[in-house]
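All protein chains of the complex are present and in place, except for one that has been dropped.
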Amino acid sequence: MVRNLTAIRGRFSLVLLFVVLLSGFSGVVKVQAKTIKIPVASPFTGPLASFGEGVKNGALLKADEINAGGGINGKMVEIILGDELCDPKEAAAVATRFASDPEVAIVIGHLCSSATLAALPIYKEAGLPAITPASTNPQIGKSSPYYFRNVYKDDFQGDFLARYAKQVKNFKKVAIFYEVNDYAMGLKNAFIRKSKELGLQIICAESYMAETADFKAQLSKFKMMRPDAIFIPGYAPQATLLISQARSLGLKCAFFGADGLDDEIMLKNPDADGLFVTTPFLVDRGGAKVKDFVERYRHKFAIEPNWFAANTYDAVGIAAAAIAAGGLDREKIRAYLAGISAKEKAYQGITGATYFDENGDCLKPAFVKVVKGGKWVSAKEQLQ
Amino acid sequence: MLNALLEQSSLFLQQLVNGVTLGSIYALIAVGYTMVYGVIQLINFAHGEIYMLGAFLSFSLVSGFFGIGLPFALAVTIAVLVCALAGVLLDVVAYRPLRKAPRLAALITAIGMSIFLQNLALLIWGAQIKSFPREAVPAFLFAPALQFGDVVISWLQIVILSVAVILMVFLQLIVHYTKIGRAMRAIAQDQTAAALMGVNVNRVVSFTFALGSGLGGVAGILVGLYYNAVYPTMGYFAGIKAFAAAVLGGIGSIPGAILGGGILGLAEVFGGGYISSSYSDGIAYAVMILVILVKPTGLFGRLSRDKA
Partner (left out) sequence: MHLDDRLFSDKKLYLPLLAAVLVLPWLPMGTAGPYVIRIATLTLLYMVLAQGLNVVPGFTGLLDLGYVGFFGIGAYTAGLLTVHYQWSLWLVLPLAVLNGALWGVLRGAPTLRLSDDYFAIVTFGFSELIILVLKNELWLTRGPMGVPGIARPDLFGRVLDQPWQTYYLILFFLLLVLWVVVRIRSSRLGRAWFAIREDEIAAECVGVNVAHYKIIAFALSAAIGALAGAFYARWFRFIHPDMFKFWESILILCLIVFGGMGSITGALIGALVLIPLTEILRIVLPAEFSSARYLIFGLLIVVMMRWRPAGLLPVERE
């Protein structure tokens, strides 16, 4: 009996504590009018952390630059990081946190398409505009007037790769080995569609799960079919394993992929020599502004910037411009972004001219780069 | 026509090679699960993490991750010994205090340890895939050893198979011809009776953990080299597959685990190559379920003990 009373009292205290804690949350999310908060959401830990690191660094670099120049209308910019681990549930939690913060008027993020799609309804409901520097899934722009992106879409990328494979590389037979996720499958579908049009033969398409470590079964099958090249829509961690295993089996074909393979890990793999990928950003194409960006990035972070960093750098720049024009007002910022609708009004950043169409998508060129001797080198032949 | 036949048989042989290699790896890990289950009826969920630890330790020692770079052979030996030790620690710290507690508690502790160790590795080493630096590893391992037409067998594949076979023989010798092996078998049959006969149960159980974990560590190193990839979640997936293999062979039976490993490796490769690649993981799950539903004692398992 006594034990039960203690238990009941214990329960009451727990409930009380809970209620107090929740009310206390409002303290955590308190209004601090001193800085301009720009939240950035991406996977900062987990398997795609190296992509997220680029996002983080790009944002921080731009924020430093803005603050060094006096901030936005006198106030300093503060980058708030939200780690969503490329998981839809986490993304929704992070999104809710940002959306319910009255100090936040624009979000930069997310990276993975599934995360973006989970966060999208939350931002839409809260009238919070968002720019994604990295999500390439075509669904995103169409689904919300609040979502913008400064990177190209997967259907464009897949298309481009098919044309490059046929017209520049003259491949006759291509095999595809894709990861089962929305990014890879969107790419693969666009690639196959365009290849049919161009008469490029797809001899085989196999899939793999993200956790797969052993690709030899399917690779042996590919080897028998003798492709000229293997297209790997997917992410770098698996692609690097795949390529090494293929080489150890004696496969001599070429390999190519898209922006998901644009990672340092490919440079460290001697088997990946000759791999070519599409990328939104080429260091030797941008001129002085880009060189300056690369210098400063190298100086601050001791590594080379990747395209995630470059795109985020520009995205934060666009956000800052919007805030400078309209203040921390969500609707005004959205209207400003929607207003960047033509080439003349475009934002000139290190990734070129960014302007949005009626869906919030943007038209950006794709470039090709190649792994040569442990470094990324621009491909000799580019394609328009 | 003849060409096609040659190609198909080439492919078949290559898949055979792939399957046998994969099977050897699963066997090495499966044996650890089965030995521990045999003596204390616990599914050691954290076993996959010991395997992962073996890979990470050897990588770290070879590449100088912790500041010191050691020659390959030394690094590997140390890694295996540390794994064996880690297994004993796992037993002493997490499982032994629960020896008398309900089975469910021990199982849940095992799951908890697995999650803890996986995330600990994540914090220490990060999620990025690590590769053995090419200069630090004996180069011949990556070179192709034999080549019949299109079929390629690398030295590493031969090494994996040989190591697996040698260690399995070694294990069988220990279990059947040494005093401590006899003690292990006695405990597996009846723990109380064994204790009454003067067997130091705690010591023998710790030894079992040490042996199983050491083998798991070896598997981890071999796999780390084979795929040239070491990452914190590698233990989870390999662990599930190996566990399915142990169940297939009859959990508690060492020869069963070896055979189960071989069969599962081949099934995965042939299933993945000829049927569907995205369901190749599903093969392990399906095997687990089917075996348990149809013949829970697996291929070689003895009748399971009564729920005490």
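Note that the chains are named A and B in the order they appear, and that numbering of residues resets to 1 at the start of each chain.
By our rule, contacts are C-beta pairs under 8 Å (C-beta built on N, C-alpha and C of every residue); 3 or more make two chains touch, one makes a residue touch a chain.
Source: prediction; values computed, not measured.
When the omitted chain is restored, the residue from B:Met52, B:Leu70, B:Val88 or B:Met113 that touches it is B:Met113. Within the set A:Gly46, A:Gly141 or A:Pro280, the residue that contacts the chain not displayed is A:Gly46. By the touch rule set out above, chain B reaches the unshown chain at residues 41, 43, 94, 97-98, 101-109, 111-120, 122-123, 240, 243-244, 247, 278-279, 281-282, 285-286, 288-289, 292-293, 296, 304, 307.
One chain is missing from the display, and on chain A it is touched by residues 1, 4, 7-8, 11-12, 14-15, 18-19, 21-23, 25-26, 28-31, 44-46, 81-83, 85, 87-89, 92-93, 96-97, 99-102, 114, 117-118, 120-121, 125-126, 139, 143, 180-182, 185-186, 209.
Everything below uses one rule, namely that only the chains that are shown with their structure count from here on.
Rounded to whole angstrom units, the spacing between the C-alpha centres of chain A and chain B is 36. Taken in their complex, chain A has these residues touching chain B: 45-47, 49-50, 180, 206-209, 211-214, 216-218, 220-221, 223-224, 237, 240-241, 244-245, 248-250, 265, 268-270.
Chain B contributes residues 7-8, 10-11, 14-15, 18-19, 22, 122, 126-129, 131, 134, 142, 144, 147, 150, 152, 154, 223, 227-229, 231, 233-234, 237-238, 268-270, 272-273, 277-278, 280-281 to its touches with chain A in the complex.
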